[in-house]
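Of the protein chains in this complex, one is absent; all others appear in place.
The block that comes next holds subunit A.
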Amino acid sequence: MKGTLQVNGVAHDVEAPDDMPLLWVLRDMLGMTGTKYGCGIAQCGACTVHLDGKPVRSCLLPVSAVGDKPVVTIEGVGTTPAGAKAQKAWIELDVPQCGYCQSGQIMSASALLANTPAPTDADIDAAMAGNICRCGTYLRIRAAIKRAAGTQA
């Protein structure tokens, strides 16, 4: 495809094979490395970005399917109210360990928070089960989501 991608509110001219996943366009063409490769088969969530406000796994999303829908990545999510709240809570609770999964965790969490301002444990399970954290930071992820939502200190 040859066209324009809207990423974090900025238009980027891109020329890429149609089947090239958005993940690699972001990383290797636009140099936006915050979005991570973990599995390439939609198992780990490290590559999660927002497409038109919804969390998607960019490792399996062909760039040709993006069209003119806006893409938000970890580099830009802080400008959204939910993203900013999530990042703040993540820092306050020292959530990350190695940190490699955390871009994806924050993208999934901020999408959840944007749609469900006071998520229950079940909401959190459903929204976050696709994001693996090998370091095992799940407890703090859950607490940070509640903190961002203002449902827990």
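Note that a contact is a pair of C-beta atoms (placed from the backbone, for glycine too) under 8 Å apart; a residue touches a chain by one contact, two chains touch by 3 or more; residues count from 1.
In this section, contacts and distances are computed from a predicted model.
A chain of this complex does not appear here, and its UniProt-recorded name among "Energy-coupling factor transporter transmembrane protein EcfT", "Molybdopterin-dependent oxidoreductase", "Carbon monoxide dehydrogenase medium subunit" or "Sarcosine oxidase subunit delta" is "Molybdopterin-dependent oxidoreductase". Residue-wise, the contact with the chain that is not shown comes from A:32, picked out of A:5, A:32 or A:149. Within the complete assembly, residues 17, 20-21, 24, 27-41, 43-44, 46, 73-75, 78, 87, 90-91, 94-103, 106, 124-125, 128-129, 131-142 of subunit A touch the chain that is not shown.
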